[in-house]
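As you look at this complex, bear in mind that one protein chain is not there, while each of the others sits in place.
Naming follows writing order (A, B and C), and every chain is counted from residue 1.
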Amino acid sequence: MIYAPVLFVFIPIIIAIAVFLIKSPKAHYLVFLSQAALIVLFVLYALFLSANPDQNIIVFGGWDARFAISFYNDWLSLVFIGLTIFMWTVILLYTFKINYAQKKLFFFLMFLEGVFLGLIQTNDLFNMFVFLELTTVLVTILIVYRKGGEAFKAGLQYMLLNTVAAMFFLIGIILLYYVYGTINIRVIASEIALYSDYNIVKFAYVLMITGLCVKAALFPLFTWLPRAHGVAQASISALLSGLIVKAALYIFLRVNFDMFSNAYSMSEMFFWLGAISALVGVVIAMSQKDLKQILAYHTVSQVGIIMMGLAATGPIETLFTNPAAFGGLLHAVNHAVFKSLLFLAAGSIIRVYQTKKVYEIRGVFKTMPWTAIVLIVAMLSITGAPFFNGFISKSLIKYGFKQDALKMIVFTIVNLGTMISFVKFSQILFGPKQKLIVDRQYKQHFAMSLLAIASLVIGLAYYPIFKSLFALTWGGALYLDYLIYIEYIGYMALAVLIFHFVVKRDYLPFRLLRGSPISFLTANSIFVFSMIVIGLFVFL
Amino acid sequence: MNPILSFVVILIGIYGLAVSTNIIKSVFCVTIIEAGLILLFLNLGQYEGGLIPIMEALGIEIVDPIPQALMITTIVIGSTITSLALMISIKIFHITGSIEWKDFLKRK
Amino acid sequence: MPELALVLQMFLIIVAIAIVLHKSKFTIIILISAFSLIAATLYMMNQAPDVAIAEVAINAAIIPLIYVISISRQREFIVLDKIRHGFIDPNEKLTGEVYEALTAFTSKNNMKLNVCCDISGSEEVLTRDLNVDLILDKLPDSETYILKGRASNLLFARLKEDTKDIEHIKIELIEDGDALD
Partner (left out) sequence: MPLTKYILIILLGLVLAMFIVSFADYQEIYNNISRLFYETNGFLDTGSRNIVTAIYLDYRLFDSLFEAGILLVAVSGINWISQHGAEQENAHFMLDKFKTPELFITFSRLVYPIMLLFGIYIVLNGHNSPGGGFQGGAVIASALLILFYIDLKKSTNMRVIMTIEKWLFVSLVSISAISLLTRGVLFTNFIPLDADADLKSIYLIALNIIIGAKVALGLTAVFIAFLKEGR
């Protein structure tokens, strides 16, 4: 049972190669076989790990831990592994009917799952770099899969920007290797205090954090995310915004709080970095006309909110005791659930209506009732309505900085912006029934409703889940005090008002925001600029 | 042999990346960054009297072998990234007619 | 010995600057091979023979070859000629004023005209997968030539301006159906 993590990585990869090699399209059902095996394996491994928590490190090759590659699992990586397997099952259910004959798509998707599971568990910095590059190559091929003109442009920009970021991550690894003599995260974490005040370790820290800021699409460097989403298929953009962006945040947690154990106490700066990217993301999302662009810029702002939550963590163990940090982690999980639900629903709506413009789609509630219900569930949970999972994580994050007035204002503005942009998004629901051919996709409906049920379950039954899994006792009677309902309805009314008077008239600043995307060249100079800004914070 | 010169090569690569007007130039600059990076890694591991890491006799003093093993992986990754980027750039040329970065942003 | 390494590193920086500042793509390929050869010798001087062989074998042999092919592919203006099914001989002068217009257009944008014929397949497949830039056709009865090209193709837009004055040419646009999924 101790070698379960290796099976997590290699079951999807072997199935991917099997799908590719077997001629008949019948082989694609193997994909569900692998998902079932992964679910069973995950449950068994979670029980095994909770039974004897000390056997969570596997060293490959039996060499000294300092020189060999090793896998490390704790509660944090188990949460992400469970989320990955659940998300991949849903995505495969969704895309199975549409790309039935696409043998290559399943090959790339399953390979990406194996690599992603490896990326979560690896305990070796260079191995993490190899997995990052593999994820970049695979996601580029998946973005470019439909071979449209726009898809090639977005895929190329995604690959080049992320490769440069990963190379700077590699320079950081090199410098750390020469100072600590090893690339094993656990060993460096134990010896970090010896050299952490030398300049070269600070410089390595700056390079690694800048590389991660690009991959996590934080404030100045998020230009690649909206382009990649606009062109990719619904399922690919659901995966991209649901999980791949979270991988960068997961590595940020491992590198900043686990390995460097917050040696340079940068949590204040990370909070404000998250806050700015949340604000900027929401404002641009309000100005967009394209359905997928609204959701893409929304991912940037939600990642900012997660960073606001995660910035408060101390050492990794406190992730499960500090409410704000746990709120950030829970928001990452919730965001993966409801954002991918939004993308999948938007994908099926676009396929039926054959247009992406928000103003041209009307009457979704009557023509596609099932998708509309699921979309409403997702919209309520993203705006943080009570009884849904968005509300739990947002109130936990808010609990983190209860006393700081400025942070509360910023957080409420971001929530208001979220509500406004989703009022704009919800316009597509109203209106008469359109006579459009709606092909009955039962697999898709099942996949989307699976996600909706998940967000409801987390929203309603959060208390027993916290108590049993993580032994937390917060927010017992959250739903009893009526204040939260009034607060939500008040904000929603304010959002509708603002939408009608400000956003609908599409004033000049909104048109400007929509019209001026940042080119690849300026993105690189911004990359260098942000490296210097982070460097100033660390060195001074 | 000092690493500052190889770091300058990396910076030239970034400058090229931020200034190049078409896609192929940017892919060239990614190769430059990669070569500079490898040079930096090998220069840092240098010391007087270090020999090639082939153990003819058992007791000889060798140079740090880890960077060389890791850099072979980086070269292979760099070549896959380059060939994928070039294939995409050919397709971009034939579909949109130009490979200049400034034509990328024209909304139809 | 270490002085030679310093000289080589300075030379490497000069070649890198030359690559960044240079304009014509073919000379840059030669500079790139020179760059990777110098880098390989520098690796050798840092006592890293494995990395040197890998750098030479991949970055100096295969990657420049791929650069040459991709750049030559990007200077070709592929025209699918559906009218004459005779054998196209490269040195045989292409007659008819449509071909003059095409050759003038391609020479103006310093591209090579590559006429090919009898490839079947729908227009969407031809222009997207097979990189065909222009489909030349002729209505059986009338004298007008039909030029079909992708709407999003900037070259095709320029070709439209050039061939405005020639009277019996009709331009048709193929809408690129972006995958709306």
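Everything that follows uses one rule, which is that contacts are C-beta pairs under 8 Å (C-beta built on N, C-alpha and C of every residue); 3 or more make two chains touch, one makes a residue touch a chain.
Values in this document were obtained by computation on a predicted structure and should not be read as measured data.
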Item to check | For the chain not depicted, the shown chains it touches | outcome: A, B, C
Checklist outcome for this item: The one residue from A:F32, A:F48 or A:F67 touching the chain left out of view is A:F67
Checklist outcome for this item: Across C:V7, C:I30 or C:C116, the one contacting the chain not displayed is C:C116
Item to check | Which residue of A:N199, A:S265, A:Q403 or A:S468 touches the chain not shown here | outcome: A:N199
Checklist entry - Which of these, A:N56, A:N127 or A:Q288, touches the one chain of the complex that we don't see? => result A:N127
Checklist entry - When the complex is taken as a whole, what residues of chain C touch the one chain not shown? => result 49-50, 52-54, 57-58, 61-62, 65-66, 69-70, 73, 76, 78, 87-90, 112-121, 125-126, 129-131
Next on the checklist: For chain A, which positions touch the chain that isn't shown here?
Outcome noted: 3, 6, 10, 13-14, 17, 20-21, 58-64, 66-69, 104, 107-108, 111, 115, 118, 126-127, 130-131, 133-134, 137-138, 140-141, 144-145, 147, 178-182, 195, 198-200, 202-203, 206, 522, 525, 528-529, 531-532, 535, 539
Next on the checklist: For chain B, which positions touch the chain that isn't shown here?
Outcome noted: 3-4, 7-8, 11, 14-15, 18-19, 44-45, 52-56, 58, 60-66, 68-70, 72-73, 76-77, 79-80, 83-84, 86-88, 90-91, 94
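In this text, only the chains that are shown with their structure count from here on.
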Checklist outcome for this item: Here the gap between chain B and chain C, centre to centre from mean Cα coordinates and rounded to Å, is 24
Checklist entry - How far is the middle of chain A from the middle of chain B, if each middle is the mean of its Cα atoms, in Å? => result 29
Checklist entry - With chain centres defined as C-alpha means, what is the inter-centre distance between chain A and chain C in Å? => result 38
Checklist outcome for this item: Each of the following residues of chain A touches two or more other chains, namely 147, 149
Checklist entry - So which bits of chain C are touching at least two other chains? => result 128, 150, 152, 176
Next on the checklist: Under the definition above, what is the set of chain A residues touching chain B in their complex?
Outcome noted: 126, 130, 133, 137, 140-141, 144, 147, 149, 152-153, 155-157, 159-160, 163-164, 167, 170-171, 174-175, 177-178, 183, 515, 517, 519-522, 524-525, 527-528
Checklist entry - Where on chain B does chain C make contact in their complex? => result 1, 5-6, 8-9, 12-13, 15-16, 19-20, 24-25, 28-29, 31-32, 35-36, 38-39, 42-43, 45-46, 50-53, 62-63, 67-69, 71-72, 75-76, 78-79, 82-83, 86-87, 89-91, 93-99, 103, 108
Checklist outcome for this item: In the complex, the residues of chain C that touch chain B are 2, 5-6, 9-10, 12-13, 16-17, 19-20, 25, 28, 32, 35-36, 39, 42-43, 45-51, 54-55, 58-59, 62-63, 66-67, 70-71, 73-74, 78, 127-128, 131-133, 150-157, 176
